[in-house]
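The next block holds one structure in the form of C-alpha cells; read it before the comments.
Missing here is one protein chain; the remaining ones are kept as they sit in the complex.
The first chain written gets the first letter, and so on, giving A, B and C; residue counts start at 1 in each chain.
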C-alpha cells in the first residue's frame, strides 16, 4: 500500500491539498520547528550566551537539520502526487529545481555546513542560511500572498515613487556634496558619501552622525527633510488607496452575490 | 430600602446603565480623581519635587487609595444589580474575578503597598500599579471601543504587516551582523545586538548611537531605511482603508434609513 | 459723503464682502506687509545680521507698526458697515473685543513695545508678538478654513488617538523609568525625565541624546518604537478617510446638481 501512504502524506504536507481549515498537524509541527530553529540561530550568535554551551547548540542544530532533511525527502517523494509534477523521474527533477524545494535544500544544508564551519566569517554565512529557513514559512501563508497581491496591483505606482525617491536622493546628495564637500571631506567629500546623509534624511531616520554645518547646507538639508515627508506620503497614499479599493471590491462582490 | 439604594448607586456607577448623555456626576468625580492620581504619581517620581514633600505625597496617596477602596467596595456591592452577575454569591465572585474588577483591585492595592514600600525598586512598581489606574478610564470610554473595533476589523492584515516587519527585522539585523560584526563587535557582534540598530532604522527612529561604518554596511543600512518607509506605509494604508470603509458604511446606513 | 467712503473701504477691507475673485488690492498690500514684517522679525533675531544695523531694523519696525496701526483704526471705523456690528458704539466695543481685532491689536502693539524693550528677554517676547502678526493671515484664507473643517469633522477620533498616545507615552516612560532609572538617573531617574526619551521615540524623532543601555530597556524601547508606527498610522488613516470622504461628497453633490 505504498501509494496510499504517499497520498496520505501528500495531503498532510501540501497546504493547498489540505481541505480542512488552517494547517495540518504535521505542517503545524514543521512551522514550530522552523520558529524554534530561527530563534536558536538568533540567540546562538550572541557570544555571551553561546560560549560554554557549544555542544548544546550543536545538538540543537543537528536535530533541526535532521528534521529538515526528513521533511525535504518526504516532500520530494510525495511530489509525485502533485498534478504539476506527475510525470515520473522528470517530475522529481522539476520539483527539486522549483523555488520552494531549493529554499528547503538551502535551509537543510546548514546541517552539513556546521561540520566544516569553524571559521568566524563562514559561521556567519551559515547562520544567514539558517535564518533563511524562515522563507519556508511562505509556503504556509495565504495571508502574506493576499497582501502581496494588493502591493502587486499598484506595483507600477510604487515603482515610480521609488524612482522619484532615487532622483531626489541623487539631487540632494549632489547639492550637499557641492556645498559641504570642502568643509567636511570625510562626510560629504563625494556624492556616494553624501548619499549616506541624504538617505538618512529623506527616510526621516536621521542618525545625526553627519550633519551639514554651513548655513546654505542647513537650508538644503531642511528642504531635503521636507521632501522626505512627501516621500513617505506617496507610497502610503498609494497603498491606502489599494487596500481601500480591495475592501470595496469585496463588499461589491458580496452584494452581487446576495442579489 | 437597601435594594433601591443599591440600584440608585448602580445606575450612577455603571456607565452603560446611565440613560442620560455622558457620564453620571459620580463617575465624573472618579474620572477626575484618577487623572489627579496619575499626575501625582508621575511628578512624585521626580526626586527634585519629591524630596522634602514626602508627607504631602503620602497624604495624597492615602486619599486616592481610600477613594479607590470605597469605589471598589461600592462596585462589588452593586454588581448584583447587573444582569450578568445576578446569581447570589457566585455573581459576586465572578464579578471580583472579571478584568475591570481586577484592575480596580490592583489600582487600589497601592494604598496598602505604600506602607511597606520603602525600597526604591518596590516603590517603582507601586508607581506602575498606580499609573495603571489609568486603565480604569477604559471603563468610561465608548469612543476608544469604536477605534478598537476599527482596528479589530483589520486585525488580520495588521498582524500580517507585523509578521512582515519581524521578517525584515531579522533579515536586516542578520545581514548587518555579518557585514559589521567583526568591525564593531559591541554594536553588531551578534544578531540580537544588531537588532537594536535594525529596529531603530526600520521604524525611522534613528537614534544614531550605533551606525554602520563600512561601505557595504551603509548600503545595506540605506536599503533597510527605505524598507522602513514601506513598513510605515503598510499599517497606515490598512488603517486608512478601515476608517474610510467605516465612514462609508455609516453614510450608507443613513441613506437606507431615509428611504 | 463720509458714509459711502466708509462702505468703499469696508468692501476692500473685509474679505467676505469683496465680490470679485481673490483678495482686494488693499488686502493684498496688507498680506505683503505681514509677510515682510514676519521675515524681518525672523532675520532680526540673528545677532550676526542685527548688530550694526539697529537703526535700519528700528525704522522697519516703526513702518510696519504704523501700517498695522492705520489698518487697525480703519477696520475699527468700517466695522459699523458689518451687519454683525451695526449697533452704534456697542458695535464698536463688541468688534474691538472680537478675536481678530485683539490679534490685530497685539500685532500692532509691538510698535509701542519697541520703545521700552531694551532688555534681552523682553525683546524676545516682543519678537514673539510680532511673529504673531502672521495670525492675521487667517483672516484672508478660506482654504485653511476648509482644511480646518475636515479636521473638525473627525475631531473626536483625532482626540481619541491623542488620548491613546498619552496613555502609551505614560506606560513606556514608566516602564523605562523602572528598568533604566537606577542605571541612568539623569536620563531615566523619574517618569517626567523618561518622558523626554519616550516622546522622541514614539514620534519616531529619535534624537539619540538619551538611549536605554540594559537589554531589557532596549527590548522595551524596541516595542515603544514599533508602537510609534501605529501612532503615526492612526491619525494619518483618520485624516485620509476624512479627505477621501470630503472629495466623494463633493462629487456626489455635483452629480445631484446635474440630475
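Everything that follows uses one rule, which is that a residue touches a chain if its C-beta (ideal position, glycine included) is under 8 Å from a C-beta of that chain, and two chains touch if they have at least 3 such contacts.
Treat the numbers as computed from the prediction; the structure is a model and nothing was measured.
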> Of the residues listed, A:70, A:167 or A:216, which one is in contact with the missing chain?
Replying inline: A:167
>> Can you say which of C:9, C:33 or C:147 touches the chain missing from this structure?
In response: C:147
> At which residues does chain B meet the chain that is not included here?
Replying inline: 204-208, 236-237, 240, 244
> Taking the full complex into account, what residues of chain C touch the chain not shown?
Replying inline: 38, 41-43, 45-48, 120-121, 124-125, 127-128, 131, 134, 141, 143-144, 146-147, 162, 165, 192, 195-196, 199-200, 203-209, 231-232, 235-244, 246-248, 251
>> On chain A, where is the contact patch with the chain that was removed from view?
In response: 156-157, 160-161, 163-164, 167, 170-171, 174-175, 177-178, 181-182, 189-193, 200-201, 204-208, 211, 218, 222, 225-226, 228-230, 232-234, 236-238, 240-242, 244-245
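Throughout what follows, only the chains that are shown with their structure count from here on.
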> Of the pairs A-C or A-B, which has an interface that repeats that of B-C (more than half of the contact pairs shared)?
Replying inline: A-B
> After a C-alpha superposition of chain A on chain B, what does the rotation angle come to, in degrees rounded to the nearest 5?
Replying inline: 90
> How many angstrom lie between the CA centroids of chain A and chain B, rounded to a whole number?
Replying inline: 31
> How big is the gap, in whole Å, between where the Cα atoms of chain A centre and where those of chain C centre?
Replying inline: 43
> Taking each residue of chain A in turn, which ones touch at least two of the other chains?
Replying inline: 204-208, 236-237, 240, 244
